[in-house]
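The complex appears here minus one protein chain, its other protein chains still in place.
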Amino acid sequence: MTHWVLTLSCPDRPGIVSAVAGVLAGLGGNITESQQFGDADTGLYFMRVQVECDASREVLDRAVGGVAEQFGMSWELDVVGRPVRTVVMVSTAAHCLNDLLFRQRSERLPIEIVAVVSNHTMLAELAAFYGIDFHHVPVTRETRVDAEAQLLELVHALDAELVVLARYMQILSDDLCRDLEGRIINIHHSFLPSFKGARPYAQAHERGVKLIGATAHYATADLDEGPIIEQDVERVRHDDTVEDLVAMGQDVERRVLARAVRWHAEHRVLLDRTRTVVFR
Amino acid sequence: MTHWVLTLSCPDRPGIVSAVAGVLAGLGGNITESQQFGDADTGLYFMRVQVECDASREVLDRAVGGVAEQFGMSWELDVVGRPVRTVVMVSTAAHCLNDLLFRQRSERLPIEIVAVVSNHTMLAELAAFYGIDFHHVPVTRETRVDAEAQLLELVHALDAELVVLARYMQILSDDLCRDLEGRIINIHHSFLPSFKGARPYAQAHERGVKLIGATAHYATADLDEGPIIEQDVERVRHDDTVEDLVAMGQDVERRVLARAVRWHAEHRVLLDRTRTVVFR
Amino acid sequence: MTHWVLTLSCPDRPGIVSAVAGVLAGLGGNITESQQFGDADTGLYFMRVQVECDASREVLDRAVGGVAEQFGMSWELDVVGRPVRTVVMVSTAAHCLNDLLFRQRSERLPIEIVAVVSNHTMLAELAAFYGIDFHHVPVTRETRVDAEAQLLELVHALDAELVVLARYMQILSDDLCRDLEGRIINIHHSFLPSFKGARPYAQAHERGVKLIGATAHYATADLDEGPIIEQDVERVRHDDTVEDLVAMGQDVERRVLARAVRWHAEHRVLLDRTRTVVFR
Partner (left out) sequence: MTHWVLTLSCPDRPGIVSAVAGVLAGLGGNITESQQFGDADTGLYFMRVQVECDASREVLDRAVGGVAEQFGMSWELDVVGRPVRTVVMVSTAAHCLNDLLFRQRSERLPIEIVAVVSNHTMLAELAAFYGIDFHHVPVTRETRVDAEAQLLELVHALDAELVVLARYMQILSDDLCRDLEGRIINIHHSFLPSFKGARPYAQAHERGVKLIGATAHYATADLDEGPIIEQDVERVRHDDTVEDLVAMGQDVERRVLARAVRWHAEHRVLLDRTRTVVFR
């Protein structure tokens, strides 16, 4: 018996749960997990179902496809736990990469890191320790276009499904963000929408906030404005310096990013215009 | 259109979601929320569905009853948001009662407090301010049996569905706990199973723990061993005295109790032998 | 033996701790708590000392005054636990007022609420239950100046040391903020600097954040920009509506405000230009 995960979204109207449950029951499926959400603001309906079923993918595709057509659904069917092919992009900070690599190897994070891409060489050794190919793609003002082309080529060549910006300190072009919409996860080192930009910890210190945070979001053309997947915070004190905030922030960043990547890889995150639905 | 909430449990087997969704769709129902859980340990299946439907209660009862019989379900059908008739029992500490009364009036906690019962008179004025009947039922070693009889009579006379022990410092008899099984919520002032008994904060201080907690659970004959509904903790420091812990603990207690009561009143808590399923 | 609390700030330079400890030891004082902080950014030094001492206030004032002059200190001496005379301002939302009144009566929050002032009458009954004078001071565009004059008069007549804006939905004038600098605590219903202005929960919902927050800060002429005393957050989900956020936010608001008021009343909060030092 295969354990499948089905995610879908469509305009909200009565009968969706019943139609989906019916078609799965018709194939002898046993629903083990199911969540749904109707967004009154956007009029969209979202659903995630896990089902044990020994029908083949073709049979399932056809059956679900029928319902999907009827309701105008976007949908995706995957095997529960299949590792999502992932490219991780970094610059010089190791904490997020180290965390993702460790969690992948400890076998609870369902991704397969197929490449580490960096505009520096500092983290090559770390990638090597985990047996991951490391690609050095330097970026300057002049080579930005070429570098992105290289990245995109790599993504295609490796059949990568997900790109994780694990403290990659370069801005991606609008085109790239659009090409890979909903497939690039970025970690921003502040509690968005506070402190956008490059120096959030310095800004947080200056403003005298009592909690610092981190935000994992899908990258969009509009910098730091993409749909938020996960956020978390950590308490700070008046005597913490900017350097202390940076150090403490690393813990929040890696924790938040790991959760966002996990939920994405488990097909728990669905795009609802500028927001996300997270079926935890 | 009425907004209904249906909760059910039964031995786990394929087809439950489909059968329930089907019968509701057949009545023109629109499922707005649905959660389920199959417990591999106990072999039980649990489900909670919210459905907008203009069928009458009789029609719904008959339709759901049919499916229920087929699957051997225990089930309950209620209107979403209907205030649950609740008796609150207290001794002298005001914080939990004050919190429940305030949350009830502010109209977000779906309970109707039909009586406050106490073995002291200290909180009569607070109940009066909120216009709630206050019953003074003193308890001594000799009158315990009578006092419980009085309580039970009151519960029946008022059609109370829920009894909340909001820091009621008397032990209920096994019989009473059995009579009202799954309908008495107690707040214990420790992070169970640590520090059972009457002096948890003193014990916590002596052991030097760095977090104190509170636990809301269904009362059972086995004291402090009932199914846990909710827990939370608060950080303490080496220089906090037992009195400090008591004061800080009041915040955790009232927060935890309010959540447990809310989830119970919203039919989000289902009993799974010695544990609870909480569909949040 | 009286238990004193001494707070001071001055330009940072060596010898401050020793000088203060020395003068207190000279009077037979026993230091029970002491904290200090040198802000490298502003060059200011902050100190808070609790000391058991049977010297009279006059003797203490003279002795501390001598050191203060030597180091150019601003300083304040108070008796530990003396309730700070406080005016609470509200509009129609009850949760913060109810919380402060309850915490004052339960005798762990060292304030004495000498008046509740409101531009509405809705909360008069609640104030009355706790035996606090209620002043209805309506505010319209035309009467704003008069209303503020009335407030200021009341503050002076009652010897109030602190004004708490417990969801008071009117903007205070720059002059009033300056007159009462460091003595007005406001609770803002967002995690500042995110979502300034009047509709933070709607903004938070629209942006799709995963945590909402509240911020207690000293009121300044620059709205929502005053020095932050305390902040906290609560996790929200994609299916929480704006109304849900408002309801959940009430819990965060009252918790954050109560902490800020407590720390202020215990002389734990010192102003460091646009930031606060909080000696917890």
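By written order: A, B and C. Residues from 1 in each chain.
One rule holds in what follows: contacts are C-beta pairs under 8 Å (C-beta built on N, C-alpha and C of every residue); 3 or more make two chains touch, one makes a residue touch a chain.
What you see is a predicted model, and the numbers here were worked out from it, not measured in a lab.
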Full-complex contact with the absent chain, from B:Leu77, B:Ala124 or B:Val233: B:Val233
For the full complex, which residue in C:Gly28, C:Gly43 or C:Gly197 touches the chain that was left out? C:Gly28
For the full complex, which residue in A:His3, A:His95, A:His135 or A:Arg207 touches the chain that was left out? A:His95
Sites on subunit C contacted by the missing partner chain, in the whole complex: 14-19, 21-22, 24-25, 28-36, 38
Can you name the residues of subunit A that touch the chain not displayed here? 33, 94-95, 98, 102, 106, 108, 129, 239, 247, 250-251, 255
Give me the subunit B residues in contact with the hidden chain, please. 37, 39-40, 191-195, 206-211, 213, 227-233, 237-239, 241, 272, 274-278
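The rule we apply is simple: only the chains that are shown with their structure count from here on.
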Of all other chains, the one whose Cα centre sits farthest from subunit A: C
Euclidean distance of C-alpha centroids - subunit A vs subunit B, Å: 37
Give me the residues of subunit A that touch two or more other chains. none
